[in-house]
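Every protein chain of the complex appears in place save one, which is left out.
Order of writing sets the chain letters: A, B and C. Residues in each chain are counted from 1.
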Amino acid sequence: MTTTYALYCVAVLIALAPIAICFGTSARGNSVVYGSSLVVTLIISVLAVLSLFDQEVTGRIVLPLGLPWLGAHFAIDTLSSFFLFVVNLGGATASLFALGYGRHERAPDRVLPFYPAYLAAMNLVVLADDAFSFLVSWEFMSLSSWALVVAYHRERENLHAGYVYLLMAGFGTLALLLAFGLLAGANGDYVFESIRTSHPTAGLAALVLVLSILGAGSKAGVVPLHAWLPLAHPAAPSHVSALMSGVMTKVAVYGFVRIVFDLLGTPAWWWSMLVLAVGGITAVMGVLYALMQHDLKRLLAYHTVENIGIIYIGLGLALAFKAHDMPFAAALALTAGLLHVFNHSVFKSLLFFGAGAVLNATGERDMEHLGGLIHRMPQTAFVFLVGCVAISALPPLNGFVSEWLTFQAILLSPQLPSWGLKFIVPAVGALLALSAALAAACFVKAFGITFLGRPRTPAAADARETDSNSLAAMFFLSALCLLAGILPGLFIDALGPVTKMLVGVNMPRQTGLDWLTIVPIAESRSSYNGLLVFIFVTLSGSIAAFAIHRLASDKLRRGPAWDCGYPNPSPVTQYTASSFAQPIRRVYGTTVFAAREIGQMPPPGATVPARLSVQLRDLIWDMAYAPIAAFVGYASERLNVLQFLTIRRYLSLVFAALVLLLSVLAIWQ
Amino acid sequence: MTFDALAGVLLIPAVAAALLAALPGYRLTARLNVIAAFLTFLTAGSLFVVEPKSGAYLLVDDLNKVFIVLTTFVGFTTSVFSASYIAHEIETGRLTPVFVRFYHAMYQALMFAMNLALIANNIGLMWVAIEMATLTTVLMVGIYRTHEALEAAWKYFILGSVGIALALFGTILVYMAARPVIGEGLDAMVWTVLITRAAKFDSALLNVAFVFLLLGYGTKVGLAPLHAWLPDAHAEGPTPISAVLSGLLLNVALYALLRFKMLLALNPDAIAPGPLMVTMGLISCVFAAFMLYRRRDIKRMFAYSSIEHMGIIVFAFGMGGTLANFAGLLHMTMHSLTKSAIFFAVGHIAQVKGTQKIADMGGLTVTHPVLGWGLVLGVVAIAGLPPLGIFMSEFLVVSSTFAREPWLATILAVGILVALGGLFLRLNTIAFGEARGPSGPAQASYVPMFAHLGLVFMAGIYMPPALVTGFQNVARLLG
Amino acid sequence: MRGLQFDVAHMLAGSLVLVSFMQLYQDRLYALLNIFALHAMVLAASVAWQAFVQGAPHLYVTAMIALAFKAIIIPIALHRIIVRLGIHREIETVVGVGPAMLLGMGLVALSMVVMLRVTTEADPLAREDLAFALSVVLLGLLMMVTRRNAVSQVIGFMSLENGLVLAATGAKGMPLVVEISVAFSVLIAFIVIGIFLFRIRERFDTVDVQALDRFRGERQ
Partner (left out) sequence: MAVIRDFAFQAVQMLLVLLLSPLLTGFVRKVKARLLRRQGPPLLQPYRDLIRLLRKEVVLADSASWLFRVIPYIVFAGTWVAASLVPTFRGGLLFSWSADLIALIALLGSARFFLALAGLDVGTSFGGIGSSREVMIASLAEPAMLMIMFTLALIAGSTQLSTMAAYMASGDVGLRASLGLAMLALIMVAIAENARIPIDNPATHLELTMVHEAMVLEYSGRHLALIDLASELKLLLYMSVIGCLFVPWGLAEPNAGAAAVAIGMAAYIAKLAGGGFLLAIFETSIAKMRVFRVPEFLGAALMLALLATLLRFVSGSF
């Protein structure tokens, strides 16, 4: 029954698209579209929560659409209901945010029609229960988001971003298509139900795994298939960027989980090595890329890559445990991964909203032109700070919980028998730790350069606090960050049905424990209580404040900054984003990005300023993408000669073909 | 009664052609043209209601019914488009009335020839019809009598007539193969008879015959490396003709190929036609995909995309099997509708911008939203993106063949991806970015374009069961 | 009697191939025209002989068509065109005569190999004829491919058609459809070629295909 209602809601979303077209550029279109999509997504998320807790699949529905002899199958099982919740939570907050943000929209006629379609597509991907409707929705999701990416088509780089995005999306879809082709077999049995029953051979299964890593990974932004992500996500309007980064990547993860954990049957242990390696590399590379950025939205986009890596680490561990038949450990790892899915969707949306608010207030995405916004936009600054703390995996917020669980899962892995894992897991653990630390650095930079210090440009100096709708959305999300941080037990238990479905068991029940602690394995082994930590910190902090203000002094005097006696009135003398990243660039960048600093010192007495410029090379692009592009160019240039032959030459081609075929005949019998 | 439908499909265009040749005045003839095409379409549609009996010369079965209806439908919509297109051509003076008269006559003649080719029960007759169609199009391609148009027509003519010759030789060989079994005379060229006795034919003769037919009719299908005439003919002729060429003539030639493939498939010790078709299909698909990148002329670009899709279709039919055949048929139908819709859009765009150079047009979605988004939709469809029909057929082709021939399917997938890149690379400059070129109002008839796109869209979401069963029958027929 | 039938048909078909070789050998336009006329005559003869052998009177029509059109009218017409357009007399070839000959040999061999696979129960007459016809077709194509000048390409095309006619007539009891269609196609072909030459006359001052090819579709 739930499925039916969900489909009705999706239908409403789809119906919104033509309505939006009718509204054109009128202001009312904005509130109508976003308002109604807010309502609809809220409804769906409620449905999702409901269906998460009744165990069996709620209502398969076959519509006479799609492949005629197959029909379009839709169903909600626990896995899809979890992701349905994630998708629509993000959708709802994005719509709420956009109710305010959308008023400043430059090209509403290019955003409004595609926005609900995009939401609908993402919902359909999660709802789909056969390969065809899955892929249709998947590619339609790419298409609608492409349209949103090229909404501001006058900037050439947006067009380029959309182009790269669409190509990578096409690549991913084809990979998945081939994967499903393998799973379904030549007679085209595309329903998930029958795919589950068909047991592919080991070789085929491995091929399917690789293809789904390529396909789903390219959409999730796994290194080295991430190239499109930092281009496309920032190009779109901010609430759409939030959806792309916070939600669509999760839909991609859903695709991966669906195929690998659900459809593909029992895994082989070395699959996990593949996934783990991918995850670890993705995590570190993503955050290093992010650290090198000074475009706020691009930084966030790159950081999505890092979190996807963390999620894949969790999934990889779960695969390993599942392959070795350690269900409880698998449940732990899977819970860690999925919880991070939820967490990331929350704080990444929050951060993109913040970036959008800043963009609205200042018209700037480049952090080098921002600064001091905390004075002009205190509330935005506050929620953005919450998001930064959460995404840096710092207690007591939610980001820490999922990483903590991942670490606990890693600590279980020495029991894994296979040697390859014995070596790769600690390495991945180190990578995870490294990425966690770098993430903190990254967001010190993001928040510090953008909101703290003194404004670097007039635009930043007279920014205005953003509107109430946007703030409401952001405050809601930051509250969620805190809630999931201090009461993780609720969310872990909510994931129980999902893990039960995928690996057979679920983690021990958490909510019953005293003081709402979470104990993944055993009390003696490890435990964490975000609530207490939060209470302690706030208590001791306020006690200290109270005591000091009462007993000691509470006098305060404003004065110019001390700065070791070098007063520097010009805000230009502040640390910039790139100078902040300089030490880390020196440590990591030289190898990863072939970073080079070029200083031009004018001759003594010359009045020209000395310049210091930094060169970074995206080695992955240079090694993986540039050659392909070069090859296509080369091949088309070569073949293009065939457009300019003489008739006689064309005839000779025909003649040659004829003679060739005849000789084939002659040789054949 | 039963014979009327078939006769009508032939007679209406024939009469109309004669009439149009006689009548002066553009408006009247244009309307007449539309009416005739519409009547033809209705009669063709009636084939589904009452199925006539196949005679010694005319034949109707599930296979060619699909083709006929498709042909007459696109013929009708194209005539509607051509009415508004030609009007603009006369205003700008690119065409003089006398040529318009000639054009309309030829248009109906072409319709006649194609219908004849489709319902001919006699391999000789079919050959005649296809060649007639070719020659009429040759004349229409050359109609602008510009430097480029003449060259395109000349190229088309020379390559086409070589194709004619090869196809004829193949036809003769088939007769030779059939004669000892069936006996001298007409019967040895009648499809219905040939099919029943094909098993006993001399395999060696059939093989040679198929080689010649593949090359002969393959030239019309536009398979690489026999494709050379196609891009120029599309680019230099009037756009309605480009639409008809891509949408119909290629299909008709393909239809002939399919017939002979069926013939060969029935003969146990003849070579399997599949591999040859698969190879040529792959070559065409990949080759055309790469050719898209260097295109500067919008019509020529879409002509190359036609080559690519013909490659996919031939690949599908070459792979054989019910699913692949179904996919092939579906893809062919979708391609006809989409590509003609694209050419409708392109025709108006070229008229508005006064050029076919991609470099001179830009930001179309800003200057001419309807045309621009129409083109975007068309390209999205032709690139095989959902929820439009071609996605479904490509999905079926690739996924059904990957389990059987992983490498071939992968090559095909790569070809599709490369083509996607090429198409959108150009689309970006045409439809988006800063507006370039004149932005005057377009007096255009959007109905045919959006009618086609609407059909394609519907097919991508929902296919009526009747259509499906029809296609499935044909797919089974093709084996 | 059957032996004689076979021998004569064989001889005629063979000589047709021979004439094709002679065409390949020519490098002067007029000579080429004459050889083509000869080609057509031989064809007419062999068609007539087939008509006699098969006792199929309608084949005489084909023979007459061949003789009238290809042996007389077309050469004269082309001759006129050459004179009027003042095309320089010698044909520039792509590959020299020697290699062209060798290629031709190869093609003939190929066609033999392919055709002699045919089971003998398709009667030998047809089989041999087919082999020759195929070689004539291939030689015609070879000529079109190796000649740069439009007239000689047209002639190559004609001899290709001759090969077809040979095959068609060799096919015993093939319905009239085919002959008509052959004549019809040749007719159309020639008319349209005429139109084209004429139009081209309006615009260029040479029929050399090169002049047409110089502009190759896409402006750079």
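By definition in this document, contacts are C-beta pairs under 8 Å (C-beta built on N, C-alpha and C of every residue); 3 or more make two chains touch, one makes a residue touch a chain.
On a predicted model such as this, the values are computed, not experimentally measured, just so you know.
Trainee: Out of all the chains shown, which come into contact with the hidden one?
Mentor: For the complete complex, the undisplayed chain touches A.
Trainee: Taking the entire complex into account, which one of A:Tyr8, A:Phe536 or A:Tyr634 touches the absent chain?
Mentor: Counting the whole complex, the residue in contact with the absent chain is A:Phe536.
Trainee: Could you tell which one of A:Ile548, A:Met601 or A:Ala656 touches the chain left off the display?
Mentor: Answering carefully, the residue with contact to the hidden chain is A:Ile548.
Trainee: So which of A:Ile410, A:Ala595, A:Ile620 or A:Val654 would be touching the chain we can't see?
Mentor: Going through A:Ile410, A:Ala595, A:Ile620 or A:Val654 one by one, A:Ile410 is the residue touching the chain not shown.
Trainee: Have a look at A:Ile14, A:Val32, A:Val444 or A:Ala459 and name the one touching the chain we're not showing.
Mentor: Within the whole complex, the residue contacting the unshown chain is A:Val444.
Trainee: List the subunit A residues touching the unshown chain?
Mentor: 371-372, 374-375, 378, 381, 385, 389, 392-395, 400, 404, 407-408, 410-411, 413-414, 422-423, 425-427, 429-430, 433-434, 436-438, 440-441, 443-445, 447-449, 452-454, 515, 517, 523-529, 532-533, 536-542, 544-545, 548, 552-553, 555-564, 566, 568, 571, 573-575, 579-584, 586-587
In the analysis below, only the chains that are shown with their structure count from here on.
Trainee: Could you tell me which chain lies farthest from subunit B when each chain's centre is the average position of its Cα atoms?
Mentor: A
Trainee: Averaged over CA atoms, how far is the centre of subunit A from the centre of subunit B? Could you give it in whole Å?
Mentor: Here subunit A and subunit B have centroids separated by 44 Å.
Trainee: Compute the distance, rounded to whole Å, between the mean C-alpha positions of subunit B and subunit C.
Mentor: 31
Trainee: In whole angstrom, how far does the Cα centroid of subunit A sit from the Cα centroid of subunit C?
Mentor: Each chain's C-alpha centroid was found; their separation is 69 Å.
Trainee: Which positions in subunit B touch two or more other chains at once?
Mentor: 154-155, 158, 162, 204, 208, 231
Trainee: If you look at subunit C, which of its residues touch at least two other chains?
Mentor: Residues 114, 117, 141, 144, 153, 209, 212-213, 216-218 of subunit C each touch two or more of the other chains.
Trainee: In the complex, go through subunit A and note every residue touching subunit B.
Mentor: Against subunit B, subunit A makes touches at 64-69, 131-132, 135-137, 139-140, 143, 150, 153-154, 156, 159, 162-163, 166-167, 170-171, 174, 177-178, 180-182, 184-188, 190, 632-633, 635-637, 639-640, 642-643, 645, 647, 650-651, 653-654, 656-658, 661-662, 665, 668-669.
Trainee: Mind listing the subunit C positions that touch subunit B in their complex?
Mentor: Listed in rising order, the residues are 114-115, 117-119, 121-123, 126, 130, 133-134, 137, 141, 144, 153, 157, 160-161, 163-164, 167-168, 171-175, 177-178, 181-182, 184-185, 188-189, 192-193, 196, 199-200, 203, 209, 212-213, 215-219.
Trainee: Please output the residues of subunit A touching subunit C within their complex, sorted ascending.
Mentor: 643-648, 651-652, 654-655, 658-659, 662-663, 665-666, 669
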